[in-house]
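The complex appears here minus one protein chain, its other protein chains still in place.
Showing chain A:
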Amino acid sequence: MQYALLAYSPPEDTDRATRPIPGDLAALLDRPDVTGWARLHADESATTLRNDEERMLLTDGPFIDSKEYLAGLILIEADDLDGALAIAERMLQVTRPGTAIEVRPVIDGRLRGA
């Protein structure tokens, strides 16, 4: 099965774009069962568009306003939920304290090589 790991990070002061991916995490992202990943800019950079009764509403910021922000998306292949949770656990061991990972089964999708 394919799973999407959605990584939520606690707020930070430094510019995450200038910070390289830590070596431990980079190694995990190179695993063969990781089929794709994307690191996202912090949510100050987000713009949300919604369809409010046929009117396109544009707002500054993420759709869900919370302390943590969606920091990354990782696609993995695992036999079952326990397998996916095991990979997420490994990743949590090398991400910043306070990070949370939401595990979502993937229905279908397509990924182009970056």
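Quick notes on this one:
Here, a residue touches a chain if its C-beta (ideal position, glycine included) is under 8 Å from a C-beta of that chain, and two chains touch if they have at least 3 such contacts; residues count from 1.
The rule is simple: contacts and distances are computed from a predicted model.
Per its UniProt record, the hidden chain corresponds to "RNA polymerase subunit sigma-24" from the list "Sugar ABC transporter permease", "RNA polymerase subunit sigma-24", "2Fe-2S ferredoxin" or "Dimethyl sulfoxide reductase DmsA". Only one residue in the set A:Leu40, A:Ala84 or A:Ile101 touches the chain that does not appear here, and it is A:Ala84. Mapped onto chain A, contacts with the missing chain fall at residues 1, 3, 78-82, 84-85, 103, 105.
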